[in-house]
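The complex is shown incomplete by one protein chain, all other protein chains being positioned as in the whole.
Let's turn to chain A:
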Amino acid sequence: MKTIADLKIGERGIIVNFTDEGLSLKLLEMGCLPGTQVTMTHIAPFGDPIAVKVTGYVLSMRKDEAATIIVA
């Protein structure tokens, strides 16, 4: 299963589902809906956190949080 955490810089993916129910509400509120396209834009110096472009803005999250978002 591919997640946002697996994306390389510049790579795109479409959100399919969330594996963590507790986080999904916050992610939904931030505009990460199933069907939305995300683009990996930044990876912090020590590989964590990461930042993605989603619905026109840049959203940062930790790697283990990104790993709960399944993309296709």
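Assume contacts are C-beta pairs under 8 Å (C-beta built on N, C-alpha and C of every residue); 3 or more make two chains touch, one makes a residue touch a chain; residues count from 1.
Note that in this section contacts and distances are computed from a predicted model.
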Its UniProt record identifies the chain omitted here, from "ABC transporter ATP-binding protein", "Ferrous iron transport protein B", "SsuA/THI5-like domain-containing protein" or "Molybdopterin-dependent oxidoreductase", as "Ferrous iron transport protein B"
Of the residues in chain A, which ones touch the absent chain? 10, 21-31, 33, 39, 41-42, 44-49, 51, 53, 55-62, 65
